[in-house]
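Excluded from the complex is one protein chain; the other protein chains are retained at their positions.
The chains carry the letters A, B and C, assigned in the order they are written, with residues numbered from 1 in each.
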Amino acid sequence: MNVKVFKIPQAGPDDVSGLAAFVQAGKLNPAAIVAILGKTEGNGCVNDFTRGFAVQSLKTYLAQHIGASAAQRIIYVMSGGTEGVISPHLTVFTREDAAPDAARDWGLVLGVHHTRDFAPAEVGTLAMVHEVAAGTTAAIAQAGLTPEHVHFVQVKCPLVTASRRAQATESAVLSDSYKSMAYSRGASALGVAIAVGELSPDAVTADSICQNDDLYSAVASASAGVELLNCEILVLGNAPHAASGFVIGHSVMQHALDVDAVQAAIAHTQQPLERIINVFAKAEADPRGTILNRRHTMLDDSDISHTRMARAVVGAVVASVVGDPMVYVSGGSEHQGPPGGGAIAVISRTR
Amino acid sequence: MNVKVFKIPQAGPDDVSGLAAFVQAGKLNPAAIVAILGKTEGNGCVNDFTRGFAVQSLKTYLAQHIGASAAQRIIYVMSGGTEGVISPHLTVFTREDAAPDAARDWGLVLGVHHTRDFAPAEVGTLAMVHEVAAGTTAAIAQAGLTPEHVHFVQVKCPLVTASRRAQATESAVLSDSYKSMAYSRGASALGVAIAVGELSPDAVTADSICQNDDLYSAVASASAGVELLNCEILVLGNAPHAASGFVIGHSVMQHALDVDAVQAAIAHTQQPLERIINVFAKAEADPRGTILNRRHTMLDDSDISHTRMARAVVGAVVASVVGDPMVYVSGGSEHQGPPGGGAIAVISRTR
Amino acid sequence: MNVKVFKIPQAGPDDVSGLAAFVQAGKLNPAAIVAILGKTEGNGCVNDFTRGFAVQSLKTYLAQHIGASAAQRIIYVMSGGTEGVISPHLTVFTREDAAPDAARDWGLVLGVHHTRDFAPAEVGTLAMVHEVAAGTTAAIAQAGLTPEHVHFVQVKCPLVTASRRAQATESAVLSDSYKSMAYSRGASALGVAIAVGELSPDAVTADSICQNDDLYSAVASASAGVELLNCEILVLGNAPHAASGFVIGHSVMQHALDVDAVQAAIAHTQQPLERIINVFAKAEADPRGTILNRRHTMLDDSDISHTRMARAVVGAVVASVVGDPMVYVSGGSEHQGPPGGGAIAVISRTR
Partner (left out) sequence: MNVKVFKIPQAGPDDVSGLAAFVQAGKLNPAAIVAILGKTEGNGCVNDFTRGFAVQSLKTYLAQHIGASAAQRIIYVMSGGTEGVISPHLTVFTREDAAPDAARDWGLVLGVHHTRDFAPAEVGTLAMVHEVAAGTTAAIAQAGLTPEHVHFVQVKCPLVTASRRAQATESAVLSDSYKSMAYSRGASALGVAIAVGELSPDAVTADSICQNDDLYSAVASASAGVELLNCEILVLGNAPHAASGFVIGHSVMQHALDVDAVQAAIAHTQQPLERIINVFAKAEADPRGTILNRRHTMLDDSDISHTRMARAVVGAVVASVVGDPMVYVSGGSEHQGPPGGGAIAVISRTR
């Protein structure tokens, strides 16, 4: 397996010119695209249409090259919110068959899995935890990985809209759409934690979801979207003799200013700073209302969502370390790192 | 002269309990207060009433201890906007007579000056540049400093409101209140640059104000306020054998992610990290629309003012270096550092 | 009893010049002030400091004229948010002894009551409902009113902050500060409804608070504030032969565009349009997501709080009817009118 990673700037949500340039130059095989992660310049909250606009633009472009159904199979994870210095961009992952390369050291591999659809009453529950755990296990196997070499698991998960809720049997978890997003991300992250062995299945109970923040994964990143009913899972890790010219490492930010964790994730790749392709981090305003024992005002700000400010902060901190503001920082980090912190992964070239 | 510096958290704009605790404990002599710089939790833009609320609360408290007229003479500079991790607080400067301390190395000294009032047509013009230059020179002399040992000059300057403009002879500079704030800050900063010898008086022409961004001061920090008609100048620097147990250093951030400049300003104090009292930095969204050659979206964001995001970014970067989010980062950096960057100063204890 | 009502524009939250002009002219007796309702220009949400700034400014001014303790006894209800055309102002109510005026028709009377303090666990519960009901009954009696002639009851009620919650026995109602505000307002409004006979005490059960929106008062207006632990109640109504030169009427807006209800409230006063002193209305974004069967986007807007937009809408509609944008429209209308609608009262001069 030869996995490649491309970071492509966007001038706007509908800008596919950078992707097209790679394709036209023969450097990126569109038929090999497995997943596209994007940072788009909306508010990252409910009424953020930049995500849908970007996906519509990408699908329309790719359908012309690889057909509509192939374009549809790709995992699109658009994360809204490029607050502060974060620069809008796409990260495109391709996977092609290739013989293992004995001359090489460890390299990037990936696996994907699409779970079954979830009923509204299942979203954010133990049922989802266990499905995601099973799906992540399958994706790990597909990647040819062992759990200890998994460094990043991106899950795109459903939410329960008002209209879906109206058609469904009620459930305590589903009282509003925004809350269903949090529980869906939280359940997905706990599923990942079980699959990679961070938590035992018994440790995760129904009432721990979005309640017990001692339980978390150091490699999970979850994003809820209105456009799907199932979970789509992308597993990234390193395998020996991989054909890929890329490698991944990770760490956990204990708080929003945890520069040491950023350095640790980079060090984990065993590659110099200038080979970094992208950094993937989760951000949230510390729910305790303080950072390093100082009061912050993000949670009391009724003018700007705290998720926006949290991304601005983590984006700036990460960018100041790697010297590049084009990084992937997303919000909503339920069970994806400790409270106020979050998982962080780094992908670098190996030459 | 014995200059002391106190950093005091605030639970809200009207919270004087921290100041009162210092006073009651006999650690802070209210009669010796020369200036109070604050970060308050408003939007830092036009309709930010947290600044006035904080000043009213401080004056009411201090009037009870030192009388209304003494409370009135203090320089109050409230900078609105504690975006991201920035923690609301006051920095109180006191100055008391003291014999030079030959046993000590260099230490912090300060001088202040109040210029004459400016007519509306003068605000933001060469007349203001030259008055501020003269006033800064006077404050430097009062501090017993030489220009090369000046590290931070805070100027509070007037703006031209609609009602003042209606009463005044018109001038091109004064077309709107928001613009008058920028020109007032810019002219003040250029005045400082002349006084400390960064620019020759001839280099600053009428049409360079807010136009030629090659001209800037590395030690100026200006803030425009509706409540005064003159400029109030606070000069901070180091002098040999000062009685103060504090010292100041500075540097210039070339861009919002310039960690090296933060480190340089700290190094300039020749004190370890844990002795830092506070950091004073200016922030702005790079007017070229890019940071480190990556597009940023701050200037196109019609939901959140770019000044708010710029403070969130610089606040996070500075806080990540010093390990403390209670820092003073203010916006509006015309001629106060290069475009997209800004002056940065650090005050540390010397023991 | 001679009740007078003064509407006074403010140039900012700390502007007491209009009030001072009335006092200096001998038209307004500061010692007779019972209550001051204000619209201030903050966001009306959590971090709105314009309310506290206005109250601090008013108390400081009034303490100079009537002493600090008398200034403290006045009921201050500052409602944040002057979105759209709403113009910041104060409504000052004074009450002085006067003989009934047999030559006059019905006129405005008022009564006030301060309840006991509430424990955190009581806020937003049946205990509060019943205390407010009893307090409203007492204020009605003080006003010399019968329940059917009550037209407006303003209740200022407490909320449960994080710090108060930390010190208290937990309760389901208190899970967050914002929610405690809603339940406190809702319980207060239900108390009013019982006192004026709109609801029987049996109809209000513990689980109906903020859940059963069929239950509401047509005369209640509640506002939650951090600065008190009890409820302060102001009852307004008409009595025969009152000495007042003012009269009050009310109606209920069924939705945000209910012009007929505005007209009905005016007609209720039996006075022409040009005698209107002020209109008091509640606003909320219809929780069903539609207005007149058309989708609205207020509840999905993550950039602007729906309460701000609701005030802009109702303020514009009311102002367009009365021809004056200086009206009192406040948000948060739990049990204060039907879902998406709200109580509306009009005070007019009678000559």
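In this text, a contact is a pair of C-beta atoms (placed from the backbone, for glycine too) under 8 Å apart; a residue touches a chain by one contact, two chains touch by 3 or more.
Predicted, not measured: the structure shown is a model, and the values here were computed from it.
Novice: Out of C:M1, C:L126, C:A316 or C:A345, which residue would touch the omitted chain in the full complex?
Specialist: C:A316
Novice: Which listed residue (C:A35, C:V123 or C:A256) would be found touching the missing chain in the intact complex?
Specialist: Result: among the candidates, C:A256 touches the missing chain.
Novice: So which of A:T60, A:Q211 or A:Q270 would be touching the chain we can't see?
Specialist: That would be A:T60, which touches the missing chain.
Novice: Of the residues listed, C:A11, C:A31 or C:A206, which one is in contact with the missing chain?
Specialist: C:A11
Novice: In the full complex, which bits of subunit B touch the chain not displayed? Write them out.
Specialist: Within subunit B, the residues touching the omitted chain are 43, 45-48, 162, 289, 297, 300-303, 305.
Novice: In the complete complex, which positions of subunit A touch the hidden chain?
Specialist: So the residues of subunit A touching the missing chain come out as 12-14, 41-42, 47, 49-50, 52-53, 56-57, 60, 303.
Novice: Considering the whole complex rather than only what is displayed, give the residues of subunit C touching the chain that is not shown.
Specialist: Given the touch definition above, subunit C has residues 9, 11, 41, 43, 82-88, 256-257, 259, 291-292, 294-298, 300, 303-304, 308-310, 312-317, 319-321, 323-326 touching the missing chain.
Just so we're on the same page, only the chains that are shown with their structure count from here on.
Novice: Given the touch definition stated above, what is the smallest step count connecting subunit B to subunit C?
Specialist: 1
Novice: Find the geometric centre of each of subunit A and subunit B from their Cα atoms only, then give the gap between the two centres in Å, rounded to an integer.
Specialist: The separation of the two C-alpha centroids amounts to 40 Å.
Novice: Per the centroid of Cα atoms for each chain, what is the distance between subunit A and subunit C, given in Å?
Specialist: About 47 Å separates the centre of subunit A from that of subunit C.
Novice: Residues of subunit A that touch two or more other chains: which are they?
Specialist: In subunit A, residues 43, 297, 300, 303 touch at least two other chains, as defined above.
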